[in-house]
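What follows is one structure encoded as structure tokens, with my remarks underneath.
For this view, one protein chain was removed and the others were kept in their places.
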Amino acid sequence: MSADESQLSPHHLPSGGAVRGQRGSRTLGTSLRRAGLALLPLLRRLATMVVALFGASVLVFVVLNVLPGSPAEVILGTQATPRAVQQLTAQLGLNKPLINQYLDWMGNLVRGNFGVSYISHQSIGSQIGQALTVTGPLVLFALLIGLLIGLPLGLAGALRNGRVSGSLIGAMSQVGMAVPSVVAGLLLIVVLTVKLHIFPTSGFPGWSDPWQALRALVLPSFSLGVVEGAIMSRYVRASILEQLRSDYLRTARSKGLRVGQALRRHGFRNAAIPLVTVVGLELASLVVGAIVVENVFSLPGLGLLLLDSVNNRDLITVQDIAMLVATTVLVLNLLVDLSYRLLDPRLKGTA
Amino acid sequence: MLPSGARPGEIEVDDGFGDVEHHGRWLHNPSVVIGGGIVALVVLSGIVSIFWTPYDPLAVNPSHALAAPSMSHWLGTDEYGRDEFSRLMASSQIALFVGALSVLIATAVGIPAGLLAAAREGAISQVILRLTDILYGFPALLAAVVLAAAFGASKMTVVLAIGIAYIPVFIRVTRSNALVVLNSEYVLAARAYGRRTFAILRRHVVPNIATTIIAQMSLLFSLAILAEAALDFLGLGTVAPTASWGTMLASSQDYLGSDALLTVWPSLAIVACVLGFSLLGDGISELREARRRS
Amino acid sequence: MTALLSVRGLSVSSGPLELVRDVSFDVDAGERVGLIGESGSGKSLTALAVMGLLGEGLRASGSVRLGDEELLEASELRRCQLRGDAIAMVFQEPMSALNPTRRVGDQVGETLRIHRHLSRKAAERAAVDLLSRVEFAEPERYARMYPHELSGGQRQRAMIASAIACDPGVILADEPTTALDVTVQRRVLELLDRLVDEEGCALLLIAHDLAVVSEVCDRVITMYGGRLVESGSVSQIINEPHHPYTQALLATSKALSVSESSLGSQLPSIPGTVPSAGHFPRGCPFQDRCDRRVEACQVMPEVVETDNRALACWNPVVGTSASGGGEAA
Partner (left out) sequence: MSDIPTFEVDSVTKVYQSRGRRGQAVEALRDISFTVAPGQSLGVVGESGSGKSTLSRLLLALERPTSGSVRYRGEVISGRRERDLRDFRRHVQIVFQDPMSSLDPRMRVHDLLAEPLRALHIDVDEGERVRELLASVEMPAAAARRYAYQFSGGQRQRIAIARALGPSPEVLIADEPVSALDVSVRAQILNLLTGLVRDFNLTMVFVSHDMAVVRHLCDSVVVLYRGRLVETGATEEVFEQPREDYTRELLAAAPRLRAQRGLTPSN
């Protein structure tokens, strides 16, 4: 950076020698530091995420364990003798101090052991794993649909900005954003299942028959994805518009590129930078949105499992799933941060 | 505005952004007009429903169950013969209550914390930001599930969940906007004539970020209504028989084949209400942008 | 001899607002013309209209001819063929005018890839050559850098390198040194001066500083309020300005000099303020601030061309005195 001025005039300072010496060492220092700099902010960012995860786990644990009333009572029902309750409490490890219970839970979780539900007596880990085979594809399909709708719609909206068609696209996405996925789901069921009998109403046949499984996921994915597409189209539109108005796009056009070419060569990459954030954050909101949609379509995914656990007061399962979702959201945040740094050369090495 | 061609020495108002025209702009922005109109309608129906609805929204009348829209029941009746229109009206109370209270919680915590994080660099700011990191892990729905698991489903768990989930949003929005103001030359000027941090926050920062915050509040109000509907639908919020758009949707599920209108009415109500608040928020931001560019 | 770039009756409007009104001027091959004016004068819009790069909502009318071609009526495809090849532009803010996510060499060589269809490799090599022509000591190294790693002066030099890549007949430079420090400004001006000489291309240099233009250009066009108010050779304008606005600017410029002390004295100044674009008075745009205002000024004076210079004024300054001018405020 300083080389320019030194070319300009080597005699700027009375003490030019000292400056030049400093500059020499700076080059060496810079190259040394660069190697460290690439890693250091990454580690720092990773550390803040671990701290946030720890905080989240404490929060979940405390909220779910502050209330008086032992799960043992719930399990055994109102008729249970105090003795039986006490026995079960001890058996479940619920008589230990809260801090120990927390450490037990966390310790197991970190080792990948989700524990055993004291309601269904099943391994929570395998239940969650089973649920994820539904929720995972659902979320990914929804994201895909969202992108397939949002990208072209947003691009068209930006390119037609100021025209009637552009405003129409804007209005469409504005309305689309206001539709809750529940509503989208129910209306899709009414039209495509009840009236036209195209798709199965609800339930999930399992992956043993992939074709039927996919068919069962179509409507839920669309319920989530269409709304997502509306949201994304707004971000895409704003991002592309910003590019179209940028000085460097004008420079590109002054070199002889047409608007479309200039946008392809210079705009898309820069437009992608804010969009990566959006995709990351929206992926997180899809995971949460899946909870609702799975209930509309009775899909045996994470959402249904979570809700059943709440209704059965299966607190450990609730704890586990809440932590899983919170972790997913925070990890997505982290990935968004990191991808920023990959895409934008200006941010290399900053925290 | 002065007539054009003002002579030297006279004050020339830049280019017609006189006070009168400035206020007039609100009514020229379609987002504000449409959004504001819808919001006003929802608020009105919420208020009216406290005193009057065509029928008692809870009155069961089995002989009139699942009636089609008619002169006596404008939007028909549900499976218990309750008047749909009355229930929609009564539901707007819940939506507004949950929206208002959750936004209040989010702002009451988020704005002061955001201002503090902006004004006090270093340790305090770091602590606040790390706490928001934690809360970021709990979107409204997840927070509501956890709270419902702990304290049981109710309107208040929904309010609390949505309110808490949006605290970090307000902290970030407040902080980043406040930082822009705090780094401005007019704040530097204020410090140069001896204004302390608190006075600067009150006199410069708050007035300058107010519009942005209000726009954000309107947007979050719309998100709160979305979340509330979803939570009620899941049975984690308002519980039957109290009318809310979410519970109405949930009970309509059983009649998708026969009485799809039972699904359509609350859907329309939710979409319109959410659209109203989000349009209003967008409109306010647009006006702010337009003013900044002028 | 026909001019290389010929602008006739150019107007730029934004809805009902006329931001540039009826501007005509010629730039001959190899000639350097300075276009001066302050905010709202329409000088940048004039350049963008010539390039066909006006922003959303802006419309140009009139005639812009490059050689034998009418640009305002040419197809977008044809204009793209000319942009960067026959006519190139350098912008004011070298930071925002360069794409932050692409390497400098890539952006410098891009013009050649577009018009000469060079391969990526060949364009890269050409970019290195171009960078060394604009006095980068280590062109290979800088070609691999991103714009944010360069200083303001280096970025502007890189911009100039990409502008000269295809040997255009005309370069439009829109305040290329306004964002730069004085010492860097001098260097960029010298570079521009040398390259224009070597290439034999025409230069339209837009600036707000009369001194900058007088150092680089042969001819000066003064704009005020979207109108051309005066034009002529540098010596004509500097020695004998006819328009009261030009004359007042000169008076200030002469009084504020690094080489002469004027400590504590009153500077000749122009009263009033510059209205925002499109809000200048009817008739002569300068009438409200002019001390030579007459009744006729309420009507826009025609641009009268005599003796290789043009003037739009009802009551021009005659005689060589450059003092007086605006009243001392």
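As written, the chains take the letters A, B and C, and residue 1 is the first residue of each chain.
Convention: a residue touches a chain if its C-beta (ideal position, glycine included) is under 8 Å from a C-beta of that chain, and two chains touch if they have at least 3 such contacts.
What you see is a predicted model, and the numbers here were worked out from it, not measured in a lab.
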Options C:Leu118, C:Ala173, C:Val212 or C:Cys297, residue touching the unrepresented chain: C:Val212
Listed residues C:Gly226, C:Pro268, C:Pro281 or C:Pro301, member touching the removed chain: C:Pro268
Touch with the omitted chain, as defined above, among C:Leu189, C:Met223 or C:Cys297: C:Leu189
For chain B, the residues touching the chain missing from this view: 9-14, 17-19, 184-186, 188-196, 199, 203-204, 207-208, 294
For chain C, the residues touching the chain missing from this view: 32, 38-39, 152, 181-186, 189-190, 193, 208-212, 214-218, 234-235, 238-239, 245, 248-250, 252-271, 273-276, 289, 326, 328-329
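Here is the rule we go by: only the chains that are shown with their structure count from here on.
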Dominant interface by contact count, named by its two chains: A-B
Most widely separated chain from chain A, with each centre as the mean of CA atoms: C
Centroid distance [mean C-alpha coordinates] between chain C and chain A, Å: 49
Separation of chain A from chain B, taking each centre as the mean of its C-alpha atoms, in whole Å: 23
For chain B, residues contacting two or more additional chains: none
Junction residues of chain A, two or more chains touched: none
Sites on chain A touched by chain C in the complex: 1-5, 7-9, 161-162, 245-248, 250-258, 265-266, 269-270, 273, 343-346
List of chain A residues in touch with chain B within their complex: 48-49, 51-53, 55-56, 59-60, 63-64, 66-67, 174-175, 177-183, 186-187, 189-190, 194, 284-285, 288-289, 291-292, 295-296, 306-307, 309-310, 313, 315, 318, 322, 325-327, 329-330, 333
Residues on chain B engaged by chain A in the complex (per definition of touch): 130-131, 133-134, 136-142, 145-151, 222, 226, 229-230, 233-236, 246, 249, 252-253, 256-257, 260, 263-264, 267, 270-272, 274-275, 278-279, 282
